[in-house]
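What you see is the complex with one protein chain gone and the rest in place.
Just so it is clear, A, B and C label the chains in written order, and each chain counts residues from 1 on its own.
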Amino acid sequence: MGIRVAVAGASGYAGGELVRLIAGHPELDLVAVTAHSQAGAPLAAVHPQLAGLDLTLTTTDPAVLADADLVFLALPHGESAAVAAQLPESVRIVDLGADFRLTDPAAWASYYGGPHAGTWTYGLPELPGQRAAIAAAGRVANTGCYAATITLALAPLIAAGAVEADDVVVVAASGTSGAGRAAKPHLLATEVMGDLSTYKTGTHQHVPEIKQASGARSLSFTPLLAPMPRGILATVTARPTGAADAAEVLAAAYAGEPFVKVLPAGVFPRTAATLGSNACHLQATVDRDSGRVIVVSALDNLGKGAAGQAVQCANLMLGLPETTGLSAFGVMP
Amino acid sequence: MGIRVAVAGASGYAGGELVRLIAGHPELDLVAVTAHSQAGAPLAAVHPQLAGLDLTLTTTDPAVLADADLVFLALPHGESAAVAAQLPESVRIVDLGADFRLTDPAAWASYYGGPHAGTWTYGLPELPGQRAAIAAAGRVANTGCYAATITLALAPLIAAGAVEADDVVVVAASGTSGAGRAAKPHLLATEVMGDLSTYKTGTHQHVPEIKQASGARSLSFTPLLAPMPRGILATVTARPTGAADAAEVLAAAYAGEPFVKVLPAGVFPRTAATLGSNACHLQATVDRDSGRVIVVSALDNLGKGAAGQAVQCANLMLGLPETTGLSAFGVMP
Amino acid sequence: MGIRVAVAGASGYAGGELVRLIAGHPELDLVAVTAHSQAGAPLAAVHPQLAGLDLTLTTTDPAVLADADLVFLALPHGESAAVAAQLPESVRIVDLGADFRLTDPAAWASYYGGPHAGTWTYGLPELPGQRAAIAAAGRVANTGCYAATITLALAPLIAAGAVEADDVVVVAASGTSGAGRAAKPHLLATEVMGDLSTYKTGTHQHVPEIKQASGARSLSFTPLLAPMPRGILATVTARPTGAADAAEVLAAAYAGEPFVKVLPAGVFPRTAATLGSNACHLQATVDRDSGRVIVVSALDNLGKGAAGQAVQCANLMLGLPETTGLSAFGVMP
Partner (left out) sequence: MGIRVAVAGASGYAGGELVRLIAGHPELDLVAVTAHSQAGAPLAAVHPQLAGLDLTLTTTDPAVLADADLVFLALPHGESAAVAAQLPESVRIVDLGADFRLTDPAAWASYYGGPHAGTWTYGLPELPGQRAAIAAAGRVANTGCYAATITLALAPLIAAGAVEADDVVVVAASGTSGAGRAAKPHLLATEVMGDLSTYKTGTHQHVPEIKQASGARSLSFTPLLAPMPRGILATVTARPTGAADAAEVLAAAYAGEPFVKVLPAGVFPRTAATLGSNACHLQATVDRDSGRVIVVSALDNLGKGAAGQAVQCANLMLGLPETTGLSAFGVMP
C-alpha cells in the first residue's frame, strides 16, 4: 500500500499533469482529486488523456484532503492559503500557486495586491541547500514556471560572481498552457496559431519571484506567447564580470543533477526535447558583438515548471528517491 | 540485472521513441543502439530529448545485436530481412518495418515490389488469439501505424458481422513523424504548418496490411498529412448489416484491455489524448443521413502505432506483464 | 466615388475578412461596420490586422445599413432574417449565414429547428446557371464553407452522371476559424494545437445544404477540426458509374473559371495554397483498391468559403467584373 496523496485543483492543466505523473508513480496512491466548477465530473471527462482512470472530481473539501499524507495544491493564485489553513500539520503540502513563494510582503503587495499569505520553503531542489530544506519541510512552495526556467540559468552565475546582478535582460516565450484553461478570446487556437506576441509587457507579476530566486537586482523580463501547447524557452543575458566562465560555472553547478542538463558545447536547448519530462536544458555562450553572457534555458512549463517539479519536491519530502516516477527524457518529436 | 535489448535503427523517430521507452522500462537493459549514417554519433546528438543518456550509436552489426536477448528492428522498409537472417533463433526479434507483415506474397509484390521476405506473427495483441501467438513467437512483425489505428476500429465489427466488409471507406490523418526523418522539401515546417493535404491519394502501400488485419474486402483509404508532429486520427465508415450495434461490439471486444479504450457515449477520440502513450481511443456512431457506421480511432503513431506496440509485444514475448514500462495516459495538453 | 457597402457583423472572423477585402477593392466604399457586443469599439481593436483603418463599430441598425447600396450580413445563424426584413428592396444583400440557403423547410426544421426564413438565390457562381441568377438577384444566400468545398468537387460529377448520387462519403477537415470567435474551452490553442478530432460526428447541420447544392442523395459527412487557423480540405468519395472520367468532367466544368482550378494530373490540393484567396483547388483520382472516385478539394473557409465568395457574388450583383478586388493566389507559405 502506497503513500496517500490528493490533488486539489485537478481540473486545470497542472492538475491533470500531476494526476498523470501520480498514476505512473510506483509509490503514490491517488486518493482524491478535487475541483471547483467541475466537481462531480469523471476525471476523464475533463482530461481526455486520462481515459480509463476511474476517478471522479469532488469539491475541494479540507476534510477529504486531510485524509491524505501529502496534498498537491494546484489552485488559482490566491486560493491556497485558505485551504492550507484547514489542513493539519501532519499533512504535507506542495503548493503550485504563487501564494507562499515570496519572502517580501511588499513585493507581493506591489505585484499581486492583497495580503501576503506567508513564506514557505522554496521548491527548487537544485538551488544550494534547498534539497535538504525541502526534505525537512512540511510545506513547500513550488517554483513558478518562468522562475524555474530563468533561475536555473542565472542563479549559479550570479552566485559565482560570473555576471553582474544588475541589468539582466530576459525574454522568455511560453506555450499556451502556461496561461491556464479559462476560455479567453485571445487564447483561442484561431488567434494563437501562426502568431507570436508579447504579453504583460514591461510588468509581469513573476518578476519579484525571479529576482528573489536568482539573485538578480535589476531585471527586464518580457514574456512571449508562443504557438505551441507546452514549453518555455528563456534567453537570459547579463554582463559578464570576467571572474568566471559562464558555461563552466553552470556545468559545475549541475554536475550530477538528474534533471538539469548543461548541453555539450555548441548545442542549444529546444523546448520540444523536454516535453512531458522533468528536464531543464541549459547552454551558455558569449555574444560576439556585445560581450554579454547569453544563457538559453528550456523546460516544460507543466513538467519541471509545475507538476514534475512538485513531484520531485514531494519525493524529497516523503523520503523517496528524488527521481521516482519522473523522467528526464522528453517526448519528442 | 535486466533483460538485454538492442535497437537497430535507433536514429529514426521510432527508434528514438523505443529508446525513451526502454530507458523508463524497469526490466530492460539497453545494450546497443545502432544506425547507418549516424553511426559514431552520441545518441543525444541525434535525439535531443535523450540528453543525459550516455550511449553512442554504432553500426548495425549483427554480431553486436546477437548479444542481446531481444532486438527491435526499426530499419527502413526492406532492410529487416537481411539483418534478421544473421541473428540466431535464440534472439527474439520485433520488427517495426513492413517486411514480414503480409501473408500474401502477391500483395507484397503489387504494393511494395521486390521479393517477399516472409510472414511473421502479427504484432497486434488485441486481435483474437494474437496475444498468445505473440507470447509464443520468436519473431514478431509489429503492425504499421495506419493498420493499427484502422484495424482496432474495424476488425471487431467485421468479425461480428456488424458491418459489411465491402466498400469500407477510410480517411486517416497522420502527424508528420509518420513520414520519417529524411529531409524532404514537402515535409519542411514552412510547407506543413497551416496546411492540410492528401498524399499517395488512391494508392497507399498499407492497404493490403489493413485489409489483411481488419478483414475488409474492399477499402478506399485516403491518408492526410496533418500539421502536427504525432498522432493518427482515422475515420472508418462501413455499411451496417443490422446484425449488431457497433458501439456495443467494440465495447465487448475491448473490455479489460489496458490500452484500447472505447470512450463513453458521445465522447469522440482526439489524437492529443494519446500523445506519448500506448493508448488507442475509439468511438462508434451511426451517420444520420447515410446510415453508415462511423468509427473514429486515435492513437500516437510512434506509440501504439510503433514503439509502444513493439514494447507491448516484447513484454509478451519475454513473459513480462504486458503493460510494463508503458502508459495508457497521454501527455496532454 | 464608389459603391457604398456595409458589413453587419463585422466583429467576427468572416466580417473581418470582408472588411479586409473591401478595403482593397477599387470600387467599393465601406460606409458602415456594425456589431453587437463590440459596438463602440474601434474596428482595429477587434481586428488587429486592420490597424490604420479608421472605422468604429456601430450597433446593427437597419437605418444605417439602408443607406448602403449593398449590405453584407455576417451575423450569427438565425439573425439575418430580422435584419433583412427591415432593409428596402433597393438595397442588395449578400447573407453569409445559413438562414436563406435551403429550399426545403423540412430540412431546415430537422437540422436547425425553428421557422424557415425563406430561400434566396444560392451564391455559388460556378454552378450552371447560377452566375446569371446571382447577377439578377437582389438577395443572395452565400454558400456555407463546407458546402462550397464539397459542392465544387461533387456537383459536376453527379450532374454528368459520372458518379452515383447515393452513398457519397465525405470527410472534411476545417481550420479553427470555421468555428467562429466565441471563446469556448475546446477551441483554446492549448487544446487544438497538436490535436485532430472529429466533431458533430454523424450529424452536421450542413448536410442538407451540401445535398441540395451537390445533388447527393445519400451523404456520410464527417467534419474534422484541424490545428490550423484557416482552410478546408475535403475528401469526397463516390462510386463511379463508368459513364465519364471524373477528372475530365471537372476540367470541362471549370475551364475558364477564374477561381476554381483543377490541378495538373498527379498534383493534389493543399489548403495552404488557397490561404487568403478566393481560389478552390481540385483534383480527382480513382482509388486503386475500391474503385471509388476520390475528389480532393481545398479552399480558404474565410475566402472562397465565406468572404471572398460574398465579394464575388456582390461583384456580379453590382455589374462589376467578377474578379474585382479578389485574388486567385494564396498567401503561401
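The rule we apply is simple: contacts are C-beta pairs under 8 Å (C-beta built on N, C-alpha and C of every residue); 3 or more make two chains touch, one makes a residue touch a chain.
Keep in mind it's a predicted model, so treat the numbers as computed, not measured.
In the full complex, the chain left out of view touches A, B, C. Shown as candidates are A:Pro88, A:Gly202, A:Gly256 or A:Gly319; the residue that touches the absent chain is A:Gly202.
Contact with the chain not shown here comes from a single listed residue; of A:Thr34, A:Gln212 or A:Thr237, that residue is A:Thr237. Only one of C:Val33, C:Val91, C:Ala141 or C:Ala273 touches the chain withheld from this view, namely C:Ala273. Although one chain is hidden here, its contacts on chain A can still be listed: residues 167-169, 171, 173, 175, 190-191, 193-199, 201-203, 207, 211, 218-222, 224, 226-231, 233, 235, 237, 239, 268-272, 275, 283, 285-292, 294, 296, 298, 333. Contacts to the hidden chain, counted on chain C, fall at residues 13, 16, 20, 23-24, 42, 44-45, 47-53, 177, 193-194, 229-230, 258, 261, 263-264, 267, 270, 272-277, 279, 281, 302, 327-333.
Seen across the whole complex, the unshown chain contacts chain B at 13, 175-177, 179, 181, 183-185, 187-194, 227-229.
We take it that only the chains that are shown with their structure count from here on.
Seen from the C-alpha centroid of chain C, the farthest chain centroid is that of A. The most central chain, judged by the distance from its Cα centroid to the centroid of all protein Cα atoms shown, is B. As a whole-number value, the distance joining the C-alpha centres of chain A and chain B reads 34 Å. A straight line joining the Cα centres of chain A and chain C is 44 Å long. Chain B and chain C have Cα centroids lying 38 Å from one another. Multi-chain contact residues of chain A (touching two or more other chains): 13, 177, 193-194, 229.
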